[in-house]
Every structure is written in C-alpha cells, then in structure tokens.
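Read through the structure below, which is laid out as structure tokens, and then see the notes.
Complex shown without one protein chain; remaining protein chains in place.
Labels run A, B and C following the written order; every chain starts at residue 1.
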Amino acid sequence: MKIPLFPEQASTFAPDVDHLYFYLVAVSVFFTILIFASIFFLAIKYRKRAGNDGVPKAVHTGIALEIVWSVIPFGLSMVMFGWGAEIFFRESRPPQNALSIYVVAKQWMWKLEHMEGQREINELHIPVGRPIRLTMTSEDVIHSFYVPAFRTKQDVVPGRYSTTWFTPTQTGKYHLFCAEYCGTKHSGMTGWVYVLSPEDYQDWLSGGKKTGTLAERGEKLFNDLACSNCHKPDNSGRCPTLVNVFGSNVKLVGGTTAKADEAYIRESILRPDAKVVFGYQPLMPTFQGQVTEEDVLELVEYVKSLTPKPLAPAPAADNKAQASNR
Amino acid sequence: MTTPVAQEQENYLTNSYGLKSWLLTKDHKRIALLYMATITLFFFIGGAFATLIRVELLTPQGDLVSSDIYNRLFTMHGIMMIFFFLIPSIPATLGNFLIPMMIGARDLAFPRINLLSWYLLVVGGLFALFAMLAGGVDTGWTFYTPYSTTYSNSWVIATALGIFVAGFSSILTGLNFIVTIHRMRAPGLTWFRLPLFVWAHYATSVIQVLGTPVLAVTILLVFSERVFHIGIFDPALGGDPVLFQHLFWFYSHPAVYIMILPAMGVISELISTFSRKPIFGYHFVAGSSMAIAVFGFLVWGHHLFVSTQSVYAGLVFSFLSYAVAIPSAIKVFNWTATLYKGSISFETPMLYAFGFIGLFTIGGLTGLFVASLGIDVHVTDTYFVVAHFHYIMVGGAIMAFLGGLHFWWPKITGRMYPEGWAKLSAGIVFLGFNGTFFPQFILGYLGMPRRYHVYPAEFQVLHVMSTLGASVLAVGYVMPMVYLVWSWKYGPLAGPNPYQATGLEWKTASPPPLHNFDHLPVVTHEAYDYSALTEEVTSVG
Amino acid sequence: MWVFLITEVMFFGGMFLAYIVYRAAYPDIFALASSSLNVYIGAANTAVLLCSSFTMVLGVRAAQLGQKKALAINIVLTLLLGFVFLGVKAFEWREKFIEHHVPGPSFHFEGVAMQGPAQLFFSLYFAMTGLHALHMVIGAGIMTWLLINAIRGRYSADYMTPVDIGGLYWHFVDIIWIFLFPLFYLIDRHLK
Partner (left out) sequence: MTQHIDSVKTYAVIWISLLILTGVTTAVAFVDLGPFSVIVALSIAVVKMMLVALFFMHLRHSGKVTQLAMAATVLWLGIMVAFTFADVATRGWMGVPGR
C-alpha cells in the first residue's frame, strides 16, 4: 500500500507555496530536534544520582541568552511572514488578461459559468497555461472553493463577490473541494477540475449545447427586465448610460467616487440606493428577489461587454507551460 | 513514605459528610472536586463523539453514520471539549484547588460566587446535553453565520444558551482569581515571588474577563437572530457574515490561550520541582504569560485569511501572529534550560511535562505554517489545522492537565497513585497522541478538508493510521481514570510533601484542613528556593 | 466590582462594534431610520436617567454618612426614576410595533428602497436598547433589595459595600445610555 505524502503541483503557485513549506519544515525539524535532543541530553546527564539529595546550585538567568533566543526565532519568523505575504499578494491580484469564469455556490453544488456560455455543475474545464480568474458568490451559506493541486482556496460568501485566480501548469483531473463547512452534504460538495490542452479546450468549447454567451444572455435579461427603458446607450434616459461604465470611477451623490467593478454593479442591481450616481435621482427599484445570482452574473457580464477591452486576451499558444501530458 | 498515623487529622474531605455538604459547599477545594467530576463526565462524552468520528473515518464511503449524524458528532465533540472541558479544565480544578493555597489564603475572595460558577457550568452543560439528546446541533463549534442563523435545522438555540451560561461561569471564575491574587497574598509574597502557576492563571483570568463577554454577546445575537429574526449578520439584509467571524474569533482565539496558559503554568511547576532548580529566567516566563495574554487579543484575524477579509488586514494579523509566537518560544527555551545542571528525577508528572514540551513544540511550530499567509491559503480548513490545534489543545493542555493531576493528586487525596501504571499511561498517551494526529498533518497538506464525512479513497491509509493511534490514545486516557480512583482508597499515604517541592501548598497537610493552613504562612524566600526547603526539613526532622 | 464592569464594557462593546460597522456601511439609511425616533422623548428619558444617577449618588453619600432615612428615600427615588425610564421605553417600543418597525417578516420602513439595512438599524436598536433595558430591570431588582435592607437598617457608615456596588452598577448602566442616546437618536437630525 502506498502512503501519499505530498500533493501534486498543478499551478504556478504550487511550487512557490511548496518552497515556503519546505523552508518551514526545515526550520521546524531543526527546532524539534534541537529541543528533543537537549531534553534527552540534559535529562540524562543531570539525572538524579542515587544517594544524592543535595540541592543543585541555581543557575542565574542570562539576559543575553534570553535576548538571543528571542531575536533569532523572531528573525526566522519574519522571513516566513514576508515570504508568505509576498505569495499571498500575488494570489490576490489576478492579471488583466485572465480568462474570466463565474462561480455560484449553493448547498451543495458548484455552478460554473463560462463567458462563452457553457454552464457546468461540479465540473470545471479550463485550458492549461492561461491565468484563470474566478468571480464567485453564494446563494445561501458560506462555501469555500478549494483546489489542493493549485494550492488555492477562497471563501465564497453570500451577498458579495470574492475573487481568486491561478494558472494551471499541467493537464489532468484535479479535486475540487468545498472547504468551509456548509451543512449536511458538505462533504458531497466536491467536483473535478479538468485542465485541458488548448486544442482540447477549443474542442470542448465548441461542443455541447449553448444558449448564447454570458453577455448575450445578460443582454436578453436586460431587455426583459426593462432595464433598457431607462439605461439608454446614448444617455437619453432617466438613468445613466452603462456604456463604458465598467472599470471607470463613478462620481456619486455626496461627492465620493466608486470604482465600477463587478461588486459595484451587483450592488447597484440589488441595492440601487446604496450608491447613487451624481446628478441622478434614486429612482431605480431593487431587483432583490427577482433575479438569481446567476442572472446577476449575466447582467454584470453584459455591462462589462459594453466597455471595450483595453487589451486583447493573451493567446494561449505563446505560453511556455504547454500541455505536459501525464 | 511514613507509616499511617493512627488518627488522621481532620481535613476538608472528612470535616462534614453528606450530599448537601458538597452541593452547598463554599470550600474552594470541594468546589474544585465538583468541577473535576463534572468535566471528567464532559470529557468522556466528548471523547465518545471523537471515537465515533474516528471509527467512521476508517472508510472513505461514510457507511457507519449518515452525514447528518456525522455533522452533529463533530459539532458536539468540539462544543463539549472546548466550552465544557478545556476552558474550565485546569483553571477550575487545579487552579481552584491550588491558587488559594499557593498564595497562602484560606479561600478564594468570593467563595459563594465560586460555587455559583460551578452551578452555571452545570446548567450550561445540561442545556448542551439536552440539545444533544433532543437531536443534536450541526453548525460546527464555530457557529458560522448564516448557516447557524438561517439554514441549520437543529438545536442551535439550546446549545447557544448553554454556551452563554457556561461563559458566565468562566467570567466569574476569572473575576474571582483576579481579585484573589490581588488582595489575598500572604505577607511577604510579592508579585515576583509568586509561583509561575499563579502568574499563568492571572494572565488567563484577564483573558476570560475581557474576552468571554464578547463571545456571550455574539452568541446572544445568533440566538436572537434565530428567535426574533432580527438579522444582524444576515446577508439578505445587507448584513455582514464576516463581522460575525470577527466577533467570534475576538474571543475564540484568546480562548486558545485560556486553555494553554494554565497548562504552561503547570509545566513550570513540574519542571522546577523535578529538576530541583528554580525556573530559568523566572521573570521572562512570568512576563511571557502576560505578553501572550495581551498579544493573544491582537491576532484573531488569522482565522480569516481566506474569508474575504481585506488583504491589508490579513498582513497585519499575520505579522502579529508571528509576534505572539516569540513569548511561547521563550517559555520552551527556558524550560529546557532549567534542566541544565539540575538533579532530574523521572516521576510520572515529569514524564508528562516532557511530553508536553515535545507536543507543544510541534504544535507551536506548525502554528508558524498556518500564520504564514501563503501557506494558510492552502492548509486552512484542512486536517493540517485540525492536527495543529489538537497538538496545542490536546497535546498541550491535556498532557499538562494529567501531569498536574498526578503531581497534586497526593495533595488532593492524601494518597499516591501507582507509579508504574502511571508511567505506562504517560507513555501510551504520548505515543497514541502522535499516532492519531501526526498523520493528519500529512493529510492536511495533501488537501483533505476538515469536517468531511466521505472523502476520496487515496486518503484512506492515513485515516486508518490516525484511527489506530486514536484507539491507543483512548486506552491511555481511560487508564489514569481507573487507577486514580483506585488509589484514592488503596494508594499509599503521601505525607505533606512527597516530592520535596517548594510552594506553600506543600507546607500544609495532605489532604489539607478545611481552611488550608493552621497558621497563615509568611513568605521570606523567592519562589522555587530549594535550599531553603532543605534547611527547613533538617531543622524539623 | 470594577472587574465585573470591565466584563460589561466588553459585553456591550461587541454590539457597539456591530453598530459602528453597519453605520459606516449604510450612513444614509441609518440617518433616515434614526429620524423616525422621537428625539424629544429620547432626550427627556436621558434626563430622567441622569436624575436617577444623581439620586443614587446622594443615596451612596447618605450611606457613607450613616443617614439611614436619606438612604432609603434616595433609593426609592432612584427606583421610581428607573421605572419612569422603562415606562417611556416601553411606550416607544409599542410605537415601533404599530409602525411596523420591528424587525421580522412584517417589517416595513417607508421611503427607502433598501429595506434590509433599515431593518438592520432597528435590529441593532432593539438589541441594544433591549439589552440596556434588561440591565435596568436587573438594576431595579438590586435597588429593591437594597431598599429592603436599608429599611431594615442593615447599612451603616461602616458597612455599606452593597450600596456602593449597587451604585456603581446603576451608574454604569447610565453611561451605556449616554452613548446609546446620541448613536440612535441623534444621527444627522438636520436633514429633516
């Protein structure tokens, strides 16, 4: 029987996290051995000898010694802090050219939506070598999106968007877990991430049933919900136009500004009078209860599509981390 | 040991009899024994849940119990062990019994409040037991919203009430200790002559008084959210579930120090006694207890690194978490250094103390892993974290509790425990513990999430190893229970100071008389002054 | 006793934290919701509570001087003022019930699209004033107990610790209200 000791590395983060892990293991083993060995050595060397009831002489505290064994561990731990923080910072900043995928978690399944319109449940197909950015929310309780092989985990919280990203480096099939306890079938809220070669990914994208891209579905909703009656492209309606809004800084009533990101658009749909655009009245009704989280995501994607992309997404082919089949 | 005296001196156990004399007692020693009986019961209930969990995890399919039952098992295991066993364990039993004696007082400052604390713990425990028998609770001991407030279909309200009431028990104990240590020290017993056990309990009490009310109010909000639907953490109303986590961990991280600080206090006493030397760096060990109590309050956000807490808050909390590691490291180094040039004997309590240092070192070092932002993203909410906190709370707190229990057993009962059996069980606990929890570090880094009822088959080997270890551990825990009860009646008489230890508690009879001391002692020496002890012994004997 | 008050500070502190977080998140809604509370009743009630603190401190002083009759009278006055406060509070809560401002399924607050945060305001309002009122009730219990013992002549200049402790508790509850009043009643009043 084989005892597994180490998880596979399948994202660009995995080796980074593992290097830090090895550093920590080394430090830990060193101190564990140091402490265990000193205890063994001292306990045996200075064991109570038969017939000796005398009291050993007290050894007085050496301030220098105390300082030494405070400062050295502090120095070592600062390395851990800095190193870990650096990795975390990178994990927190998805690159501009990342492939965007949306995740809606609910008790007890993962729903994943691709820009091209594919929907998946408990399965995620992604191309190797491209940064993937997940924008996630939950319909009920807190879940957590966890792919051990990518060393990445992010809680999925109801009522807000959270973000994570990774670049897979190896094709294959990897565990997807829910890592935040979410109720009865928590341990059943698992799935698979399939990392495909770019060609296989293209095949996968072109196969299967489609109901239009995410933005197209969003546009349909936008018209069905009569949003288009007020939000007109040429700014002639009672409400601000949504063209070129995404990514800009919006001036609000009260003099503040807000960055129009996914969270802002979501909030504007569900809690319209939280942030009212300067020069407009808080007329918009709330759509809370009328739209699902998935609908909101489609609408967000539509609004995003109204702002032309500044950069063309990097083609997958020029990435070094090409399919290394296993 | 001395030959049995024909007439035993009247002591706190024999000065009155009957159930009423126990249930209405104001004697801190009797209350300590009441606590001991209570928490032993809770420990074995919690342990039974743990056993079921480990047996269930033998196979990956989840075929022993349903997922509903499994969720209730780990929730009730956590609640029982943390709120009803670990938090009261050392302070309410050993602390209660020993603090007045160590500072040369006749009782705690508020004996009635002390008794009230015990009743509150019992009432809280009964609520929790009721919830358990009625169908259990399945929120996890962390009660994360909105699952606990809106979605869980179990006995959250009764359990929350139980924890709320038990929280007040903890607050009142802390309050009692603080006032006692401030006001009732014997003449000559200055702050820096206090035993380190007392220092550790002082630091613990500060945490209890400052932290527990925040837990109480948080639990109260969860409670009112379920009962009155007021919805403070409800995301549907624009509420913030992460705010709950902030409030919860503001208490629950320091709560770890409520469990471990008294354990450190016990270990300081043991190491000193069996090396026959004062603790190396007394001031640093005492100061590090206070430092841990203070810094312990500043690090709670390290439970929230992936919770959508802001990155900047994550940086601050990660940094401070490393800061709190330093005082713990200081303690370990000072204990080790105390052995240097000592005269070390290997009685059972010392074996437990060595076990504690070993397990606490591993637990503490793995704490550095989870405090590091980059690694925590991978290992949080996995078995790595489970293993880490069991190393601290079971490996640390329970090893120290058992060590302290053996050490002061002759003081409490007047009898010695059987040394051979006790050494054997100390060894079994140490091996069983490592067997149970070491594989879980590997499981965690492999990515096995915690609170999973079914799991992928490749993890099975390590789970089986862990369960094997757990069965050894269970034997190690049952053994002391049996032989300690046996020794209460049949053990050899111990005499006032069987270990030649310093400390005022050893200057009175075993078991002590009702008011601890026939003449209130006056302290003229520093703590752990063994040469003074030999002088006295020679002059008496 | 002071140690116990530390506990109480942290107890209310948790709620104050929740309040601050949500007020920072939804300042406008909180201002609107606040304006539906009657500021004059609130101010008058604050005054009532401050008067009760005054009579309480006079009671403690009487105990210190061993004036048994003055002690009893001042405790009675404190108790009465405490009941006035609770009565007014009950009246205010009743009004909220009629206006559907009590959190729950029938909650409705006119004039805002965001019912959620408005409900949060009232959730906090009820939780915090409710907890405060509970402390007042406990305080009234302590006062009654002190009164009985005072009439029996238990307290003297040499033994007045219970009066002192009761006084500390009463003042503490007063201090909590001193903060609750501006936080709930006095947000951006000028808007209306």
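Simple rule for what comes next: a residue touches a chain if its C-beta (ideal position, glycine included) is under 8 Å from a C-beta of that chain, and two chains touch if they have at least 3 such contacts.
All values derive from a computational prediction rather than experimental measurement.
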- Chains shown that the absent chain touches, full complex: A, B, C
- Query: Thinking of the whole complex, not just what is shown, which of C:K96, C:R154 or C:H171 touches the missing chain?
  - Reply: C:H171
- Touch with the omitted chain, as defined above, among B:L73, B:M101, B:I171 or B:L304: B:L304
- Task: State which residues belonging to chain B touch the missing partner chain.
- Result: 182, 210, 214, 240, 242-243, 246, 250, 297-298, 300-301, 304, 308-313, 316-317
- Item | On chain C, residues whose C-beta touches the chain left out of the figure | 2-3, 5-6, 9-10, 13-14, 16-17, 20-21, 24-25, 39, 43, 46-47, 50-51, 53-54, 56-58, 61, 64-65, 161, 164, 167-168, 171-172, 174-175, 178-179, 181-183, 185-190
- Query: Residue-wise, where is chain A in contact with the chain that is not depicted?
  - Reply: 92-94, 135-136, 154, 157, 160-163, 259, 261-263
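One rule holds for everything that comes next: only the chains that are shown with their structure count from here on.
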- Query: So what's the Cα centroid distance for chain A and chain C, whole Å?
  - Reply: 45
- Give, as an integer number of Å, the spacing between the C-alpha centres of chain B and chain A. 36
- Query: Taking each residue of chain A in turn, which ones touch at least two of the other chains?
  - Reply: 271, 288
- In chain B, what residues contact two or more other chains? 236, 238-240
- Query: Considering the complex alone, what residue numbers of chain C touch chain B?
  - Reply: 3-4, 6-8, 10-15, 17-18, 21-22, 25-26, 103-105, 114-117, 119-120, 123-124, 126-127, 131
- Enumerate the contact residues on chain B facing chain C in the complex. 171, 175, 178-179, 209-214, 216-218, 220-221, 224, 228-232, 234, 236-240, 243, 246-247, 250
- Item | Residues of chain A defined as touching chain B within the complex | 1-7, 16-17, 20-21, 24, 27-28, 31-32, 35-36, 38-39, 42-43, 46-49, 52-59, 61, 65-66, 69-70, 73-74, 77-78, 80-81, 83-89, 91-92, 107, 140-142, 144, 146, 148-149, 151-155, 157-160, 162, 175, 177-188, 190, 271, 288
